[in-house]
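One chain of protein is taken out of this complex; the other chains stay put.
What follows is subunit A.
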């Protein structure tokens, strides 16, 4: 059933364009809505079985290659599955009111359903290859969704950027996964985890870890690779809400969580994941304050929240993992609702620029109320109805508790992590406040808006409202969520059952509470005085933003490859020839040298004086061709070489060859004369002396190579030649005494047949070139 449900959106996607075309009166989204809703309900029904024992559903796909469509359903995958299908339902519902029927809805829902399938596949797959297939499928569908309004340049730029970065990570992840599966000998993620000691003890542990983490970091927009996420905001808002806050960006988180059991406990994993996570947390929240676009703020906020989750997964302690899983759930709820609110504001006012917005509270009271919950939950305001506060408190708790861990690495970094966490959270607080107060309070600037805003239709408000209700419900009644969702998920990540309960109130005199208070006060202070310190952004990101680095790298690759290609693809046949022959000479000579391939056997048959004289004449003629500047003379001297060759054939008793060579040489020289008669005189070489020297070196090198090969092959005869067989059996089998001819027409007649084909083709080619014009008519 689940096998089918995962690809069900993909199958339904085939219908979407037809529904859009045929049933114009009904918004296509209504049909699509059924799919995620059904999956959501089905997954809910699975929970009861899964919390006791994870399910392994097997289906053979390519058993001979070890690639099977196996699904593994445990607490972690079901949590993600519920997020994907649940928020998917809300997003489809929201998009019904958000996107007008004149948009290309057929395309939109195809892409969205593709993405849904891919994401479900990612979280449920057990086989690394199937996992990877779905993983790239998310990149692909995300690319299509970001570029949905493909007439805009920024959409195309954002789509390309996200594609390049995530596919780069995806490919390196594939390498890492394959490497690990080779070490263990299985392509099942479950088996990899069971054999984790093979991998952690492998000398290649570090590269494997880095390759896999590269995939997770690019997908989840961690620090150096976060740059694609803000540009992905060019997508329609439902897409941003779905892909770039709740689901796709969490694929990397999922990967790290899924493989924690594999890597956990190693210092490398701890340092890299938590280090980059905290860095991303701080950088993302710091940069979010600077943004003026609502979705820009939300994008950087997503980056920073993902950094926080990643950091907690890196900590690897029970409380940290619990906090991470809890925050995944919380972040999906509040960030989803915030994106939808941003979409509503955009929809109603026609702008997302906070410099033009303000004072919308009176005009859009419902929207503002929804926003309050999302924003305050994100900021982690200590109120009992905000789920964000609970997980943030746990985050502080986990950071502080690191000092209780044994291990020198933990001891070393433990004092710093709480401080970094607090700094990141302060900025989180500041941008959250900016997001809300700049939009909904302050002076109303109606003149800068396209129309007078008012609350949107009720349908648009339902989805964010559901999420906001969830925020409150999770905060007030965390118990059931803990029991059915979080505990099984943490069990799946940690491999053991955690004993964690969610408290709102830890009592006085504990570190997390103080840290929260510090965040609250410093954040308020910074928010109120922000005009005084905002100019630091001219200094710190300054010219160093990752965007510019990305542009620089992409343009650099483009320019560099252009320069490189232009440098050797000159269009001059002469230089190509130089390269080809030069490389043959270098490689050949090196091979001969390195394999000690040269052989010399002097005990061959002695040669006679006439042979020597003919060879000498040929050599002199050949050399003199180089110095002749008259073309006709060069052709005639070439004839000397040819006739000399036929003489040599006579000396070596090859009458057939001698005859053929004689006539062919005559014909060739005649043809040369016929052709070149019409050409202008040879010009003086325009080549520089450097090129001439280069030509000399290449040609001498090539000549030396061929000579050496000739001598060596002649001097080393390893096998008895088969010519004896021909000599003995020529008359017996072929009925002729001329062995050469018997070989040509009888023993190896096929060669001859194809050679006369070659001749025929050559003749027809020449005929066509000369007699027919460009149109193909006979002239």
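Simple rule for what comes next: a residue touches a chain if its C-beta (ideal position, glycine included) is under 8 Å from a C-beta of that chain, and two chains touch if they have at least 3 such contacts; residues count from 1.
To be clear about the criterion, contacts and distances are computed from a predicted model.
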Looking at what's absent rather than what's present, what does UniProt name the missing chain, "3-methyl-2-oxobutanoate dehydrogenase (2-methylpropanoyl-transferring)", "Cytochrome ubiquinol oxidase subunit I", "Electron transfer flavoprotein subunit beta" or "Na(+)/H(+) antiporter subunit B"?
"Na(+)/H(+) antiporter subunit B"
Write down which of A:267, A:496 or A:656 is the residue touching the left-out chain.
A:656
Return the single residue from A:64, A:102, A:737 or A:773 that touches the missing chain.
A:737
Touch rule applied to subunit A and the missing chain gives residues 655-656, 659-660, 663-664, 667, 670-671, 674-675, 734-738, 740-742, 744-746, 749-750, 752-753, 756-757, 759-760, 762-764, 766-767, 770-771
